[in-house]
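Single-structure report; data block below.
A protein chain is absent from this complex, but the other protein chains hold their places.
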Amino acid sequence: MKKLRDRAAELLSQGVVSLVIGYEEGTKRPRPLFCRNSESAEKLIFDSRCFHNLAVYITKKELVGKERFAVTAPISTLRSIMQLYVENQLSEEKLLVLTVDLSGELREFTTFDEIAAYVAQFELKRGEREQGILSKIEAMDRAERWKFWMEEMSHCFKCYACRSACPLCYCSKCVVEVNRPQWINPWPAPLANMEWHINRAMHMVGRCTACGACGDACPVGIPIDLITRKMMEDMAPEFGYVPGQPAKQGNALSSWKLDDREQFIR
Amino acid sequence: METKYISQSGIEQWFNAIVISGKRVFAPVNSRGQVDFKLVKKLSEVADEYIQTTQSIKASVYPKAEVLFSYEKVNGKVTLTDFDPESVPETVLWKVHPCDAAGFKPLSAIFNWDTADKLHNAHLVKTSVVSFSCAAADESCFCTSVNGSPGNTAGSDIQLTMLPDGGAIVEILTAKGETLVALMPNVFEADKGEKKEKYLVDLLARFNLEEVNAKLNKAFNSTVWKEQSERCLGCGACAFVCPTCACFDIQEDAHGSKGRRIRCWDACGFAMFTLHTSGHNPREHQSQRWRQRILHKFSYMPERLSVVGCTGCGRCSRACPVDMNILEHITSIAKQ
Amino acid sequence: MSSNTDFEPKIIAFVCNWCTYAGADLTGTSRLKYATNVKIVRFPCTGRIDFLLLLKSFAQGADGVIVSGCHPNDCHYTSGNFHARRRWIAFRSVLDLMGVDIRRIQYSWVSAAEGSKWADLVNNTVADIRALGPYAEYQKVADYLEKEGYNEEA
Partner (left out) sequence: MSEQNTYLPYLMTIEKVIKEAPGVKTYRLKFQDEADAEAFEFKAGQFGEYSAFGEGESTFCIASSPTRKGYIECTFRDTGRVTSGLASLEEGSTMGFRGPYGNVFPMEEWKGKNLLFIAGGIALPPMRCVIWNALDLRENFKDITIVYGAKTVNDLVYKSELKEWSDRPDVRMVTTVDPGGENADWKGEIGFVPTVVDKVAPSSENTIAIVCGPPIMIKFTFPVLEKLGFKDDQIYTTLENRMKCGVGKCGRCNVGKLYICKDGPVFNKEELNLIPAEEY
């Protein structure tokens, strides 16, 4: 941690970067910190509790400005950064990525190839929570799944924390804000909520890197991250992707193959 | 106001009597890993060990989405069907925290400012609040800093203070409260002279409201808004869990020749909230929107409506995905 | 699920202009008889059919949906149907996860020459949906509003 603070302070004082986005101790758990000078870098922390996906900030122009900046990134954030890069949202010249590896060493990435090589060592696996809920859902029949999700959706009040917390939801105007036509009813109601989450899942197909930020952000505890996660797991073999690895061949729904297989079109 | 005693078994009998009377009873229920208000039939369903429900009781007097009126077009002629206050069922909110009940006052102040809000008032009339004073609090709670207290009775029709024997001190505060008592009068015994204060959590005030107000009056151009809001993601979680946030949107649900006009929750933190049709947005940056949230609650509402827009329930701090802690932020403004 | 013989399913078909719509036209001009439960919505291409339209159909009272366009390699716009195919693969998977009854959406490729295939598609789909019964489960929740403010059972 000291190494990270020192390096961040150095980067800032030497003017290599104008901003370091990292974590500081929060009131309940670590929270995002924006260091613009070497003094504030003293507050930086980086440990296993730091899982908020900071990649959500790196596409916000009003925040990061025009100059080069650095971001501290655990694996899940690195995956998001790779996906953002594949979607042409980032440039190597502007971004410096810092992480602490398993042996506690500070790693610094200046190219996306380096990040890709590093991320490739880690397999994306379901955690205990994900496995618990998903195996329950997988054991349900269709009617049970409908009941389960409608109950969950009835709690949604459309605060859009899921959208706000997702690093890949960077559209300046979201489809829910389009009212000609009104694709998704803007008020919170079970079906309107369901439509929103189905829509979100569809927009995430082949893009979601299962960082869990949306589910973590949901104030009413809907496991919405598992919708996009399950989609990622199920669609990866269909379209030839590796979950958690960037879609170098293009996003699933903006590309196609002659031999895409299905059994349901008659 | 009258004070009585009710025993543990008396509470259950009374609760059952309320349910049998046909009123809907909503109470905190622990399900899906969260404690929140739900329709209940049995006292055993009500949650015990928790500090705060995720959502406030706001939705009972200001639903998430509600039909203002419906319309039908036939051969170019339009007929309107007004909202019917009689369609609102009698509702009892059970085991409400004082900070939640206190939220009714600022809510009503907004809805009835100048023009009365028929819908809100219809819900208000049909809703009775049975609050439970607080014996516990956590680091997000700060009711005592915003004119509240763990035993505050504002907004409650009846308040119970739980006693070690499982019974409770009952404060019957309003006529609505008396109506509830009348459903099972024999379980209410004479007051045993127990002091309510003995059973309340001790919660030190964390800031001085007047001081904060004075600071805020000069803080519009402060850099504090940008500093505090840098990590804000601009979602509506804080506004939607808040017992006093009342900003809303009016939307149309059209189905061919029929439709309904709907009022639904909205939040000043959303980027689109103030966007003009021309593309001009008076509150373009998140820092402006964060400033609006704080100033509206702690400066504009006290001045215009003579009521603070915060009851210190701490829900926004708990709900925020990036730890925008309102207590921390207000305290730091007070210290400036 | 009970099969109600009095029940006439409402079915919405989203079809592409170049193949299936022409195919359906041919069905008519060939005087082939088929079920009248289908309302056709014509699109330039299957690639242009937004998945939300399918959900909107159910919300507005459809019991079943048909989506049909050009056979692979026959797309008027070269690759619209390939994009559509991927989208439907993903969409079907999302819907299945959420518990939406995916048996009620029938995808097909019907060319401009396949008038009889269109008739069969419609007849089979109508029979399938008739067996499934009305999609009340979905339609019921379409109008839900404030009642669910407190997760009340309707």
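Just so it is clear, A, B and C label the chains in written order, and each chain counts residues from 1 on its own.
As a convention for this text, a contact is a pair of C-beta atoms (placed from the backbone, for glycine too) under 8 Å apart; a residue touches a chain by one contact, two chains touch by 3 or more.
Nothing here was measured: the structure is a model prediction, and the numbers come from that model.
Asks: Would you list the chains present here that the left-out chain is in contact with?
Replies: Across the whole assembly, the hidden chain touches A, B.
Asks: Of B:I110, B:L183, B:V224 or B:I294, which residue touches the hidden chain?
Replies: With B:I110, B:L183, B:V224 or B:I294 as choices, the missing chain is touched by B:I110.
Asks: Which parts of chain A are in contact with the chain that was left out?
Replies: Chain A touches the chain not shown through residues 179-180, 182.
Asks: Across the whole complex, list the residues on chain B that are touched by the chain not included here.
Replies: Per the touch rule, chain B residues meeting the hidden chain are 68-69, 71, 73, 76-78, 80, 82-83, 85, 110-111, 113-119, 121, 125, 220, 246-252, 254, 259, 261, 263, 266, 268, 273-278, 280, 282-283, 288, 292, 296, 299-300, 303-304.
The working rule: only the chains that are shown with their structure count from here on.
Asks: Name the graph shape formed by the protein chains and their touching pairs; answer line, ring, star, complete or other.
Replies: Contact pattern: complete, every chain touching every other.
Asks: Which chain's centre, taken as the mean of its Cα atoms, is farthest from the centre of chain C?
Replies: Farthest chain from chain C, going by C-alpha centroids: B.
Asks: I'd like to verify one number: the distance from the centre of chain B to the centre of chain C, where each centre is the average of its C-alpha atoms, in whole angstrom.
Replies: Chain centres of chain B and chain C, defined by C-alpha means, are spaced 44 Å apart.
Asks: Between chain A and chain C, what is the separation of their C-alpha centroids in Å?
Replies: Using C-alpha averages as centres, the distance is 33 Å.
Asks: Provide the list of chain C residues touching at least two other chains, using ranges where the numbers run on.
Replies: 145, 151
Asks: Residues of chain B that contact two or more other chains, please.
Replies: Chain B, residues with two or more chain partners: 64-65, 262.
Asks: Using the touch definition from the top, list the residues of chain A that touch chain C in their complex.
Replies: 137, 140, 142-151, 154-155, 183-184, 187, 189-191, 194-195, 197-199, 201-202, 205-206, 227, 230-231, 234-235, 238-239, 252-258, 260, 262, 264-266
Asks: Under the stated contact criterion, what part of chain A meets chain B in this complex?
Replies: Going through chain A, the ones touching chain B are 26-29, 31-34, 52, 56-57, 62-63, 152, 155, 157-161, 163-165, 177, 185-189, 213, 216-217, 219-221.
Asks: Write out the stretch or stretches of chain B touching chain C in their complex.
Replies: Answer in residue numbers: 24, 26, 37-39, 59-60, 63-67, 255, 262.
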